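For this view, one protein chain was removed and the others were kept in their places.
Residue numbering begins at 1 within each chain, and the chains themselves are lettered A and B in the order written.
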Amino acid sequence: MAAQPLLSVRNLRTVFGTMQGDVTAVDDVSFDVAPGEVLGIVGESGSGKSVTALSIMGLLPQPPGRVAGGEILFEGRDLLKLPKSEMRRMRGSAIGMIFQEPMTSLNPVFTIGDQITETIRVHERIGAAAARVRGIEMLEKVGIPSPQRRIDDFPHQLSGGMRQRVMIAMALSCSPKLLLADEPTTALDVTIQAQILDLLRDLQREMGMAIVIITHNMGVIAEFADRVAVMYAGRIAEEGPVGRIFDAPTHPYTAGLLSSTPDLIGEVPRLRTIPGTLPSLYELPPGCRFAPRCGRRVEACEAGRPATQEIAPGHFAACIRAREGASA
Amino acid sequence: MSATSPAPLLRVENLTKHFPITAGFFVKREVGRVRAVDDVSFHIAQGETLGLVGESGCGKSTTGRLVLRLIEPTSGKVEIEGRDILSSTPAEMRELRKGMQIVFQDPYSSLNPRMTVEEIILEPLYVQGARPGPEMTRRARKLLETVGLSPNHVVRYPHEFSGGQRQRIGIARALAPQPRFVVCDEAVSALDVSVQAQIVNLLQDLQEEFRLSYLFIAHDLAVVKHISDRVAVMYLGKIVEQADKASLYASPRHPYTQALLASIPVPNPRLRRPRARLTGDVPSAMAPPAGCRFNTRCPHATDLCRTVEPPAIEAAPGHVVACHHVASIPAVSPLAPQR
Partner (left out) sequence: MPASETTMDATEALPRPRTTPFWRTPTFRRLVRHRSFMIGLVMFSFVVALAVFAWWIAPNDPNRTAIRMRFRPPQLDRVLLLGTDNLGRNMLSRIVHGAQLSLLIGLGVVLLNSVFGVLLGAVAGYFRKLDGPMMRLADALMAFPSILLAIGIAAALGPSAWTAVIALSVVYIPRTARIVRASVLVVREMEFVQAARASGAGHWRIISRHIMPNCMAPLIVQLSFIFAYAVLSEAVLSFLGLGAPPSIPSWGTMISEGRTYIREASWLTIVPGCAIALTVLGLNLMGDGLRDVLDPRLKIEQG
């Protein structure tokens, strides 16, 4: 990439203090997002994907959580070193975020109009009337019918899909350059999910915005993302263009995830599962965290953290046997 | 359906459940009803899995509970092994319950946190009158082994286990009274992908080993496709399409099923599929649309659809569709790649 990436996360480490000691939720994670690109971060519970997004936005719950190391460069500036007021200014205007649960992300005692215009007016110096006009425009853009009427509705008067559209409208109201979407469709029905993903894709193309979408659904990644990073137990296992990762996954975990997902097309008599369970973050195995469950492990896997290998330009895998070709 | 097959294990006919909405301070009046399940009929043969799919609010979970009589139906008939469940006395029900069990969705609330694994698994047997003792402990250990957990875990408490392990315990509990029929109510929906696959495999293995019949309720069509023999699709309390797995997924006839299959994201980036999307939201079950309940979102809706409820039409052998225009709507394959 000749151009400077829009977002560059370097060696991010996020730690949570618990009664049993510190737990590293995100362990030395690095990735880049180019302007206008869609990066998908996929992983199961405990992979650290949501924590990564919260760390970028500076929305970690501060008493237990803290960023213990690394840099988060947005347009060249390290977000971790910004004063709080500056970070607040970035949130919403330069970087937007949408969450999983639209019901709890919207304040139930204010109308959606109040909430959208609040976001607009925090970042831009325009009057209430002008902000309302902008709000109605945004609602229309996200596909809410009769926006002039619905802008005065309360969240509980809208369905789940509509509330998610309102959240998107709020997040995009100041035309951010980067949107973080944390499981934006997981709580929605399949048909509504498809509508929302279509909407996001259209808006993304229209606004030239970069998106980091976090999900556990491989199908969503395949249809929506340009590049994908697969996370396991706080580390990135594999990262690369979507086509390559799905066609020929080189990390055994990625391959395992794909073979565990039942296929809508085609048929297998029995799913090829990954044996064992996720390790507890309090008792992580030494070396490669996936080693205990990996069918291709060798002694060297337990020795130390596997170095990231470049399989092809832009395609990386944290597995010492990645280059040996498609996994078993 | 088929003339020569043996009588089905479970036969459900015209099952209906309306939840009344009451208002009033001392005297409650009914001001409306939620038509959660409306005139649903299906059957399951011995050793067969029927997948019941639909989006939230379609009534699939309610159907599962009605079939086990955990909720009292408003009307309809449920017969298991020829015996009418709905007219059984409480004593007869307790006996019948040995043969039909349920596995729940949430591994974190489906196990009593204050009971040991042994007590949880054996509860269905204790309820029937069994007394604790070494023989029962032996059975509990054997059940744990059957579901892939170490027998030594009988003394532990639920909070010591992961979600997938808890779900296995729930399955062991369901197996304890040696049922013929198990309702899996979103049994894998709350699990991570890799764990989900393990549990799906387990359910299939158990089905083979014990000749179980499953009513597999889920919203994930891919999982349902993998585990089911036949599939029924529900929308707003009604079954809109019912067929064997291959026919339903390859050539869905009901517009809702077609839209559903077209909406599911598939983990294959090379696949370009038609972007035909359903517009609008699901109507409320309190005031379902007149006529065909899907007419407000259906691209093929006509005046007939808006006034008359469609009958269940057998479009092909074993493939039943509740749509007036099933003959004229082309059977698209939403899963086939397009150029």
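FYI, contacts are C-beta pairs under 8 Å (C-beta built on N, C-alpha and C of every residue); 3 or more make two chains touch, one makes a residue touch a chain.
All figures in this text were calculated on a predicted structure; none of them were measured in a lab.
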(message) Using the document's definition of touch, tell me which of B:D39, B:E79, B:D205 or B:D229 contacts the absent chain.
(response) B:D205
(request) With the full complex in mind, choose from B:H153, B:K225, B:R293 or B:H325 the residue touching the hidden chain. (result) B:H153
(request) Consider the whole complex, including the chain that is not shown, and state which of B:P8, B:P73, B:G170 or B:P252 touches that chain. (result) B:G170
(request) Specify the residue from the set B:L68, B:A222, B:A262 or B:I329 that touches the hidden chain. (result) B:L68
(request) Extract the touching residues of chain B with respect to the undisplayed chain. (result) 65, 68, 70, 93-94, 97-98, 101-102, 104-106, 108-115, 120, 123-124, 127-128, 145, 147-150, 152-153, 155-156, 159-163, 165, 168, 170, 173, 177, 198, 201-202, 205
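The definition used in the following text is that only the chains that are shown with their structure count from here on.
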(request) Within their complex, state which residues of chain B touch chain A. (result) 55-56, 162-165, 192-198, 200-201, 204, 219-223, 225-226, 249, 259-271, 275, 277-279, 281-282, 335
(message) Taking the touch rule as given, give the residues of chain A at its contact with chain B in the complex, in rising order.
(response) 44-45, 159, 161-162, 189-195, 197-198, 216-224, 242-243, 246-247, 256-265, 267-268, 270-274, 277-278
